[in-house]
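Part of the complex only, each chain left as placed.
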Amino acid sequence: MTNLKSIVESLLFVADTPVALDRLCTLLEEFDRGAVRDALTELLDDYGREGRGVTLVEVAGGYQFRTPAENADYLRRLTRVRPAKFSQSALETLAIIAYRQPVTRAEIEYLRGVDSGGVLKTLLEKKLLRILGKKDIPGKPLIYGTTREFLELFSLKDLKSLPSLKEIRDLSETVQYEQQDELPLGPSEVVARSEEVL
Amino acid sequence: MSGDSLPLYGGGEASSAYTVRLEVFEGPLDLLLHLIRKNEVDIYDIPLSIITREYLEYIRLMKELNLEIAGEFIVMASTLIQIKSKMLLPPTPDEESAEEDEKDPRAELVRRLLEYQTYKDAGVTLAEQEMLGRETFARSFPSPELADMQPEEEPMEVELFELIEAFRAVLDRVSEESFHEVGAESITIAERINEILSLLEGKESLLFDDLFPGELTRDMVIATFLAVLELCKLKMVRIVQANRHGIIWISPAVLDGEDGLSAEELANDEP
């Protein structure tokens, strides 16, 4: 037997916006509207019980699972340790410095084509970058390099263990069958002759 | 199995003479396994003459169809021929005393085939797992409960691969040689300085993007950029960015501006 209540529960859980009864009925066209409404009512009942950490609420014309307000303080702690994603600009800047250090801000900005002051500041604050000194050219610009924290973030032993650009480029290159030479498959001269055997 | 039927026509279904469906093989090992299965021969005692012939037929057909033949297929062809010829030779006394396994020139190939079969099966098992987004679903949208919460501190999560890809993206945009020719475009830079200053005249601020009228060329972007940098250095303009990824504004310099980040200010932030 199909468990309509379970299906409605799944749908409400997975949908990325509140789901109205009408929408539920459209999605579940093979079911009777009354049955869908009953399933929803039962769920509202189940999730309406005291002390639940997940409640089913009517919001923005539909139904959505939410957490009760009294747990908000605890949920905030999740954001405290939520890993931050790097923005593309931070990654680019970090990458340029990692691979080209020591490097000046003007060089970074020349390569990126955009102002990088803000992102440099952020990366310095996060201790992923440090100022190595001043470059001995007119204007004495500051030069930047990566830190020990940078190596830790990427679990790198040292800067030498950064993969080279070539290694990544090689991944997308088409097969060069000279590469096969290192495999224990026999001398390559035989390859040329394989045609004659046909 | 008659020598005339090619191993590469998919299935036995009636297809028109002009639609040849070539079975796709992941590589020579995959093709060999297919041939062994199709001929119902013992993998521990592969009849090399049959298998090699069919293997070469497959390659020939690929060639006739103008399909690109990966190098691995050719290498394996030579390996098969080599093994075949080894089997025709009488064993040398050395080989006779060697272990059973070493005596059969096919042993290494058989090991590879069996091992490949195992991983191929493991891949199938993997595909049979309950897959997120296929059999099972999790909440996929960021919870509204956390929407307004600012992360208090930010442990960072990033993969090495992303770092390299970011670097590659930069290098793809700017050729490596030009990296060393920063000074070469000074005439254009001077022109751009004047143009920017006149654009800014009488205005409180300009969108950074507004500095690029018309067509965007790389030289133009670079020259404009260096011009803005130069103007910053001369403290004639300020660059303001509302937030980390926000729009960049250019405005005529006001003394002691707090938003324009200069290298010196960056330096002061560092303890």
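A and B label the chains in the order they appear, each numbered from 1.
FYI, a residue touches a chain if its C-beta (ideal position, glycine included) is under 8 Å from a C-beta of that chain, and two chains touch if they have at least 3 such contacts.
These figures come from a predicted structure and were not determined experimentally.
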item: Assembly formula [one copy per chain kind displayed, counts for the whole file]; value: A x2, B x1
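Rule of thumb we're sticking to: only the chains that are shown with their structure count from here on.
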item: Approximate Å spacing (C-alpha centroids) for the pair subunit A, subunit B; value: 17
item: Of subunit A, residues touching subunit B in the complex; value: 10, 13-14, 16-17, 66-67, 72, 75-76, 78-89, 91-92, 94-96, 98-99, 105-107, 109-115, 117-122, 124-126, 130-131, 139, 141-142, 153-156, 162-163, 165, 168-169, 175-180, 183-186, 188, 190-191, 193-194, 197-198
item: Residue ranges of subunit B in contact with subunit A within the complex; value: 56, 60, 70-72, 74-79, 81-82, 108, 137-141, 143-146, 149-158, 160-171, 173-174, 179, 182, 208, 221-222, 225-226, 228-229, 233, 239, 241, 244-245, 248, 260-263, 266-267, 269-270
